[in-house]
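Down below is the structure, laid out as structure tokens.
Removed from the display is one protein chain of the complex; every other protein chain stays in position.
In this document, chain identifiers A, B and C correspond to the written order of the chains, with residue numbering beginning at 1 in each.
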Amino acid sequence: MDPTTPQEACFEAGIKFGTLYHQFAGTPVSPTSSASLETAIEEAIENQPFCASVTVDILDDALAAELDGQSADYTELTGRFMDVEMDIDYEGCRVRASMAMDGDYPRMRVDSVES
Amino acid sequence: MDPTTPQEACFEAGIKFGTLYHQFAGTPVSPTSSASLETAIEEAIENQPFCASVTVDILDDALAAELDGQSADYTELTGRFMDVEMDIDYEGCRVRASMAMDGDYPRMRVDSVES
Amino acid sequence: MDPTTPQEACFEAGIKFGTLYHQFAGTPVSPTSSASLETAIEEAIENQPFCASVTVDILDDALAAELDGQSADYTELTGRFMDVEMDIDYEGCRVRASMAMDGDYPRMRVDSVES
Partner (left out) sequence: MDPTTPQEACFEAGIKFGTLYHQFAGTPVSPTSSASLETAIEEAIENQPFCASVTVDILDDALAAELDGQSADYTELTGRFMDVEMDIDYEGCRVRASMAMDGDYPRMRVDSVES
């Protein structure tokens, strides 16, 4: 069957999460550069169609703990180091989605769908 | 409202498309390396949860036309140079999605949803 | 033969340029998000060893011209849309390097080496 509008809205939300993660995973990051990276990720993804807002929280405590146990004073951005929330507005349908650690896996999920 | 299973399945499809595009966009590519890149992209994305199959077709004619008009003998992978089809199988729901050029924009879309 | 210190310094400069380009190429960008992306790229790359400073100039005029001729109101970052300058300081050796368009190719080059 053809997709419904809410299904297409959820597809759009997924695109933005995959984009966000795989565009920026691997970026050299430290507590001194995390604030500018948060802003740049938010504004980059908000360029994409139907993306009403993105909030990225790079977890400076998790970063600091990582740096404490290694030789270099920066690391690579990955799911363990950020929480993300996003609102998609697609043809009158509003999708909230988020990413956070679920045990050892960075879980992306749809939190709510309102048509 | 909480998402339905088909909505979550569409979200998963979107994640894979965003991943595929933004992990591999920018890869140096030419007609001699496009076959290995197709296979690697397919197998990389098929690692992700709920991804039943991925087919990537790098458009060698479009690549050749691009190289014909420029000084370097390779270019960077972008949406103009590939078609993608994908099957997602999420908790009994099957989603078909694809990416192809729509005018000048690489359009990702849900083609069908079967629960 | 083993590399000299200035040769290693140039290798380090090259690493930073390859990192910068291929980490951020493909990022969705528009004139409204280019300033935050410039800052984030600079601060990300300055995390890497021996990188004294990075200056990224995203070319808003080139971006605007690109958007003027297409359907979407953002594009993907690529070499045509940025100039980069970098200083590497490696064991007493200073390397200046830069990236700018050379015809249709984003040329990365070593501008000077001072030991």
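In this section, contacts are C-beta pairs under 8 Å (C-beta built on N, C-alpha and C of every residue); 3 or more make two chains touch, one makes a residue touch a chain.
Quick caveat, the model's predicted, so the values are computed rather than measured.
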Absent-chain interface as seen on chain A, which is shown: 21-22, 25-26, 70-72, 76, 78, 103-105
Absent chain, residues of chain C that touch it: 1-4, 6-8, 10-23, 97, 108-110, 112-114
Missing-partner contacts on chain B, residue numbers: 19, 23, 26-30, 32-33, 36-37, 39-41, 43-49, 72-74
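The criterion applied here is as follows: only the chains that are shown with their structure count from here on.
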Residue-number overlap at the chain A/chain B interface, same or different (half cut): same
Cα-centroid distance, chain B relative to chain C, in whole angstrom: 27
Separation of chain A from chain C, taking each centre as the mean of its C-alpha atoms, in whole Å: 24
Gap in Å, rounded to a whole number, between the CA centres of chain B and chain A: 20
Two or more partner chains touched - positions in chain C: 26, 72
